[in-house]
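Only one protein chain is missing; all other protein chains are in place.
For clarity, chains are labelled A, B, C, D and E in written order, and residue numbers in each chain start from 1.
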Amino acid sequence: MPGETTAPRFPYASLDGVPPDVREAILEVQDKAGFVPNVYLMLARRPAEFRAFFAYHDAVMGDRDGSTLTKADREMVVTSISAANRCTYCVVAHGALLRIYAKQPLLADQVATNHLTADITARQRAMLDFAHRVNARSHEVDDADFAALAEHGFDAEDAWDIAAVTALFGLSNRVASVTGLMPNAEFYLMGRVPRDRT
Amino acid sequence: MPGETTAPRFPYASLDGVPPDVREAILEVQDKAGFVPNVYLMLARRPAEFRAFFAYHDAVMGDRDGSTLTKADREMVVTSISAANRCTYCVVAHGALLRIYAKQPLLADQVATNHLTADITARQRAMLDFAHRVNARSHEVDDADFAALAEHGFDAEDAWDIAAVTALFGLSNRVASVTGLMPNAEFYLMGRVPRDRT
Amino acid sequence: MPGETTAPRFPYASLDGVPPDVREAILEVQDKAGFVPNVYLMLARRPAEFRAFFAYHDAVMGDRDGSTLTKADREMVVTSISAANRCTYCVVAHGALLRIYAKQPLLADQVATNHLTADITARQRAMLDFAHRVNARSHEVDDADFAALAEHGFDAEDAWDIAAVTALFGLSNRVASVTGLMPNAEFYLMGRVPRDRT
Amino acid sequence: MPGETTAPRFPYASLDGVPPDVREAILEVQDKAGFVPNVYLMLARRPAEFRAFFAYHDAVMGDRDGSTLTKADREMVVTSISAANRCTYCVVAHGALLRIYAKQPLLADQVATNHLTADITARQRAMLDFAHRVNARSHEVDDADFAALAEHGFDAEDAWDIAAVTALFGLSNRVASVTGLMPNAEFYLMGRVPRDRT
Amino acid sequence: MPGETTAPRFPYASLDGVPPDVREAILEVQDKAGFVPNVYLMLARRPAEFRAFFAYHDAVMGDRDGSTLTKADREMVVTSISAANRCTYCVVAHGALLRIYAKQPLLADQVATNHLTADITARQRAMLDFAHRVNARSHEVDDADFAALAEHGFDAEDAWDIAAVTALFGLSNRVASVTGLMPNAEFYLMGRVPRDRT
Partner (left out) sequence: MPGETTAPRFPYASLDGVPPDVREAILEVQDKAGFVPNVYLMLARRPAEFRAFFAYHDAVMGDRDGSTLTKADREMVVTSISAANRCTYCVVAHGALLRIYAKQPLLADQVATNHLTADITARQRAMLDFAHRVNARSHEVDDADFAALAEHGFDAEDAWDIAAVTALFGLSNRVASVTGLMPNAEFYLMGRVPRDRT
């Protein structure tokens, strides 16, 4: 519920005013999640950017043949990178997805605060180390980074995936912060308690 | 429950092996909270440091005659500073206390990620701005910082309080990180859902 | 000509192997520029990302009704941000476009090295200051940043544009750096000398 | 003599106004040192913090059974960390103690400026490297840091000691800087010249 | 031509007003280059500094018996360091010299943007890595840095040379930036196109 937090800098789009395909996408996520994540209503103000963003999102967050990255892995990258970029919307929203996909209610808070001490596997640690290199010092990425990933079974295409997820959410973090987007109240508790108790 | 996360670098003290006053303090917190926060069992390995830390804690986290800082304010400082220092134990444990004292289930996640966009008052924003100055660049603190606090009704003694809380938890963050302390599982959910539902 | 520089970390797509719409887009740019910018051949390895990237590109780099940003302005943002992120491909390629759109052969080198001393207008300086805030410290962007833009006639939608261009090329910088993309030799000299002499 | 330097931001406590145990402690240090270090008169404004600070101080700066850290080692950590945190009071006061305990009149200035080039042993270098990790990047401390210490005979309890000294003086640096504390004139020359000449 | 860019903060010296040896030096470079680089006219305001600077320049940029550094190597160091220090004058002027000495028209733009991905030899990469250490973190330079150079045939005297070039242009970058010096228009295109075409 946007009203619970500081209003964003830009007014949300109204469903009546957006092109049919955008409205369709919004109604679909509402059906699935039970609410409309604020980022949909913000990006819908600019339909071309809405379409491009979600097309990019689907391209890098969905499954890829041969990929060794799970949905939880991808959301873990998003949560960790978004925390480094200090984007509250993305940390809270994708932290929720991470808890759900990983089925680990404690994981997101750990990853968001300090991935170096989080209860994750050595493979996930390598994945996040690479993501943080790409996020903070992409100009220094070199063969040693690819070799460190390879030690954990990530091939070059997996490296591309991790980099692309990192880069896309670096974009998303910046847009969310500049537009003053805050997370829907629903996200905060998702994945923390057994379904039947919420 | 320590067992749920990576074991710390130092074994916890056993209740049988600690001096009576330390055991007393531990049993008291267990009575009150229903579990023993891991920091108690870690510091109890060194009784003199245990006593000094909690004496300092009580001196700066408790009420002071004339203070304008609420318990929620103090826990907000701890949560925000601990996030800057990336100490998972302190962010999760004191984030829980912040939610409880402030009776705001969404507040801790916002403050931990980016206090600049959190749903807090202008007065709290000034308090946290000062705390971050003290945490990150104490050598630059000057009269302008005190003046900025004064605009929101914080006098010099309040400034001391904010600085002392910041400094003590800077210490706590470092000790927790070096000892590999992770938060008890209980903390993660505290203050997020109505009492009768947990 | 890729062969003139270090080979990228990923092999370029071959025109024969890409979907028709991707091939179409590549042939079109070749027609227009006389060569295929390497980023096209790299992204074409992943058609869905190719399409999403260029859709985003067209959405934020093209004209917008009511926008006060010229094509040169947008390329100036890209050049300056890409230099901050130290992405050689983007600095050289978009520096070329900046020279061409601005019809100022000296501008790109100045903007890439230090926008604070470049021969630009106060309005462009404000635009680049905002872009660098978004690029480096988006979590600190606040109303004062929007007010600083407004002093130079940039409204909130212009601010969104600048932020979106910055964010998209932050993505592009990271992908180019991770894939080891280097600029085509053609870019280096474009816009530096009168047409009839090259 | 406080009067010789800029006055602190808070007035010193007067001996008449402090609780007996605090006065006792102050008179004792005066007896021993010949003057009252300013930090005593500043902290005495808040007796509970005074007691907690010096209890912590005695717990981590005094001897510990089995510790391999000498008094000079501990003061070297304090001097080096305080210089990193740019706290003039602590650098000058503890630099004096370092010169005295180490019986090396040149050591403190070297350690304060750059511990990497100071005339210290490889063991002391490892100790200071660890202290600076804890001071500046405690969230990154990991097993490799403990292993580096172990190569020089420091066990895990020694590591705790170094971390605790670092953390306590990180607190002290912040309190001293915020209160505007400057060193007593006496400290500057202590340990620089043979006793009979001062 | 100074007039093409923002005027510097200090007026250029006039040839009539400078001592004969300074005028001589200026006329000599004009003869050789076809124009007077702005740095000559700026430093000539202070003849003693003019003489000392160019004496230092000749001492470290010229040949040294036994040196393995070519003129192109030295200009590569200057270009790369000046870009790190964001000095437009030095990047553009010495980038021109680098292109000419190395006979590689694309090299300077690559080195200025990111030396880690530039098309240079492993030996040049080691040289630039050392230069950047000296430029940004000289207090951390240690034996490992000299050993890394030695692996590529650089002896200790070569290390001195690289450090001296780096240090001198660190000085030059600061003086140029403070005086508001901008590059002559002639520099931008030098070495980019075959002689007979410019």
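The definition used in the following text is that a contact is a pair of C-beta atoms (placed from the backbone, for glycine too) under 8 Å apart; a residue touches a chain by one contact, two chains touch by 3 or more.
The structure presented is a predicted model; accordingly, all values stated were derived computationally and were not measured.
Novice: For the unseen chain, which displayed partners does it touch in the full complex?
Specialist: The undisplayed chain, in the complete complex, is in contact with B, C, D, E.
Novice: Of the residues B:H57, B:H139 or B:H152, which one touches the chain left out of the display?
Specialist: Residue touching the absent chain, from the options given: B:H139.
Novice: From the list E:A7, E:A55 or E:A144, which touches the chain that is not on show?
Specialist: For the chain that is not drawn, the touching residue is E:A55.
Novice: If the hidden chain were put back, which of E:L15, E:A33 or E:V141 would touch it?
Specialist: E:V141
Novice: Could I get the residues of subunit B that touch the absent chain, sorted low to high?
Specialist: These residues of subunit B touch the chain that is not shown: 139-140, 142.
Novice: For subunit C, which residues touch the unseen chain?
Specialist: That gives, for subunit C, the contact residues 114, 116-117.
Novice: Write the list of subunit E residues that the hidden chain touches.
Specialist: Residues touching the hidden chain, for subunit E, are 9-10, 46, 48-49, 51-53, 55-56, 58-60, 85-87, 134-135, 138-139, 141, 143, 146, 156, 159-160, 163-164, 166-168, 170-175, 177-179.
Just so it is clear, only the chains that are shown with their structure count from here on.
Novice: Using CA atoms for the superposition, what rotation angle relates subunit A to subunit B, in steps of 5 degrees?
Specialist: The superposition gives an angle of 180 degrees.
Novice: Roughly how far is subunit C from subunit D, going centre to centre by Cα mean, in whole Å?
Specialist: 52
Novice: What is the distance, in whole Å, between the centres of subunit A and subunit D, each centre taken as the mean of its C-alpha atoms?
Specialist: Taking the mean C-alpha position of each chain, the two centres sit 45 Å apart.
Novice: Calculate how many whole Å lie between the centre of subunit C and the centre of subunit E, each centre taken as the average of the chain's C-alpha atoms.
Specialist: 28
Novice: Which parts of subunit D, given as residue numbers and ranges, touch two or more other chains?
Specialist: Only 139 qualify.
Novice: Can you name every chain pair that touches?
Specialist: A-B, A-C, A-D, A-E, B-C, B-D, C-E, D-E
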